[in-house]
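All protein chains but one are shown at their positions in the complex.
Every chain is named by a letter (A and B) in the order it is written, and numbering of its residues begins at 1.
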Amino acid sequence: MDIPYTVEERPDTGLFNAKLGVWLFLASEVMLFGGLFSAYIFLRYGAPVGAFHEWGQELNIPLATLNTLILISSSVTMVMSWASLKLNDFKKYKLYMGLTLLCALGFLIIKYIEYTAKFDHHIYPSTNTFYAIYFTLTGLHGLHIIGGMIVLFYFWIPGSKMWDSKPEQFTNRIEIAGLYWHFVDLVWIFLFPVLYLL
Amino acid sequence: MDSHNHHEEPFYRKYIWSTDHKIIGLQYGITSLIFLLIGFSLMMIMRWQLAYPESAVPLVGSIFGEDGMLLPEIYNSLGAMHGTIMIFLGIVPLAVGAFGNYIVPLQIGAPDMAFPKINAASYWCYFVGGVVMMSSFFTAEGAARSGWTSYPPLADIEVGQTMWLIGMIFLITSSLLGSINFITTIIQLRAPGLTWMRLPFFVWAQFVTSFLLVLAFPPLEAAAVLQLMDRVAGTSFFLPSGLVVSGEVLGVSGGGSPLLWQHLFWFLAHPEVYVLILPAMGIIAEVIANNTRKPLWGYNSLVFAVVFLGFMSFIVWAHHMFITGMGTAMSAFFQTTTMIISIPSIIILSAFFISLWGASIRFNTPMLFALAFLPMFGIGGLTGLPLGFAAADIYLHDTYYVIGHFHYVVAPGTIFGLFAGIYYWYPKITGRKMSELLGKLHFWPSLIFMNGVFMPMFIQGLAGVSRRLWDGGLEYAHASGVLHWNEFMSISAWLLGLAQLPFIFNIFYSLKRGEKVDKNPWGATTLEWTAPSPPLPHVNFEKIPEVHRVAYEYSVPGRKRDFTPQTEPKKG
Partner (left out) sequence: MVWIYTEEIVNNNIIKILILSSVLTFGFAGDIQGKITFDGKAPKMKLLRMDADPVCVANNEVAPRKEWLILDENNGLKNVLVFVKESSTGSLAGDFNPTENPAVIDQNGCMYVPHVLGVMVGQKLDILNSDGTMHNIHALPKVNKEFNKAMPRSKKRMTVQFDKSEAPFKVKCDVHPWMGAFIGVFDHPYFAVTGDDGSYVISGLEPGVYVIEAWHEKLGSQTANVTVGDSAANFTFTKPKKPKKK
């Protein structure tokens, strides 16, 4: 007796288990980043008027814009990889998944450049509350990217054998990995204006 | 049944790295009971200092130095760790991890949890978190000593807190993995015919609890990350500018706010209170329905009340912060929501009381605990009302009154509920009943001494004795009239400790010598009693049951038996 609805949808809920699970996980992630964003608001409200804006002037907006574009592109390729599986095109899947990973890597490299530039100017999390929340939020987001990359890499090379044995379940896995990836993307889309532009 | 279920698994696969929800439930249960014992022991040591200040602690005093005295910093550590262990390592894992894991899939007729591997991961995260917490006692800095609430700025600068935060991050992860699993399991794996309003109340309670965990724990995780940053990376999230510590201005950038922590913390910790109580209420509902041999009174209102309770618990948190000076408008809002949230609690409690009306009650051990739960939780709940009013809270805040209040909720409340659950489901887990005689030897002294410990706290609290004093308040004239209660409370606490011995003995004794029973010894209606005792490894049921009825069809007039299992088809 296997656990039901691991692959097929339960008729009355219209979901398979993992999809519901990942949505719940994302709900908790919303609360996690929600907590941190409220901390941001709290600290900004407590800082002298205009201080957050002024402290944020050191940030590199062109690089961050580039990063935003890269991450959005990675979301697109992520969808394409899932769609390729739906269309039974495994080669295309490999290509798009590889591109997604490449984008993620590019994002991290640019983030690394930004971080080191800050450290070179002796800007650390301890400098002021703006950089405290900046490094915490972007650092945590970066960890989410790295975690996502590990999962995606697994599905790209070692885990892709599953395509031959259980194609439907594999497609489901890519779908929920994609949901997570879009969420991480979405978090950045909030982070970018809040930290860099406001 | 698949053939691979038949072959014997090696010991470590079966009992250690198991993915079977029953084994994981037992792992949770055993670990958390041990932690409850540890947490309780810490408190028994603290009570020595309160009863006989500045004298050598007997038996274990040598741990604290050659003169055996409990110094204030150790007392603070014990206090902080008592709270942390009892809540995060004891009750939540027992109520949610153990009972939820073992009982929920059985009650909904599922072969296992939806994600067995994540379930195992959840237990091992909890285990690692527990190990980190306990090992902090043996580090050079010692264990956390800033209270279980870890308020900054103290928690930002006091030693021992880093380990606490790392431990908490593991525990939070464990709870998240577990609760995602519960919700998915309950939504997806209900047996055919088990509609929402046919669910046993226990499942509803676990369902709402899991939602509280999923949504309330992440803000604490955020807060823990921020506090960790404060301690490790030198940030000032919770440190205001110009903070003076030990006569010197702290060398940090400042600009943060200790209130930020309190908001994030209580956003978790108030729902957490309901995480502690709801599973116990669920157990009480099962035990009462079974032993009154009547349908639970007002099942529908119970369900709506518990869902409403879960929702409301997210918007009451700042009633813990009335004295922070957040303003009367905020206070007014939060005391209003606090009064509103007492309504569903009272609905639940009333429904339980009314269920007793006119029943021929079977006074077995689980039922005794369930019956004791009702007035004890009632005292706990009602004494909370004055704390929900800003004006009264200003006087009572941080006094022993608060300690008395929430211990009435969680100790003779939740823990009695959990005891009831252990006595009630023990036959399902082992195939044997626990000894009734030992059970009663456990129950009656526990009831008496619980009240002996916590009732005088109201007296001390109303006299204004602060909860955080190492010497219990010897230096304060206003406390002098009520300090003689300390000895009484301490002796009650140690006797309460002794009263747990029959229980511990009973668990092992009944494993071998308990009365052998069939799969439904209590004559119960819910699905878990249709599975063999113990349920089959990995699959639970010989075949997935089909549900035809609501959860509590007891003593239906005109039927041969006084209970009708949910699986019994309706005629015609």
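Here, a contact is a pair of C-beta atoms (placed from the backbone, for glycine too) under 8 Å apart; a residue touches a chain by one contact, two chains touch by 3 or more.
Computed from a predicted structure; not experimentally measured.
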In the complete complex, the chain left out here touches which of the visible ones? B
Have a look at B:Asp471, B:Glu546 or B:Glu568 and name the one touching the chain we're not showing. B:Asp471
Write down which of B:Met44, B:Leu71, B:Leu250 or B:Met339 is the residue touching the left-out chain. B:Leu71
Touch list for chain B against the chain that is not drawn: 53-55, 67, 69, 71-73, 246-247, 470-471, 475
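As a working rule, only the chains that are shown with their structure count from here on.
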Round to the nearest whole Å and give the separation of the Cα centres of chain A and chain B. 34
Which residues of chain B touch chain A in their complex? 1-2, 5, 110-116, 118, 176, 179-181, 183-184, 187-189, 214-223, 225-226, 229, 233-237, 252-253, 255-257, 259-260, 263-264, 267, 538-539, 541, 543-544
Which residues, counting only chain A, touch chain B once they are in their complex? 1-5, 10, 13, 15-18, 20-21, 24-25, 27-36, 38-39, 42-43, 46-47, 124-129, 132-133, 135-136, 140
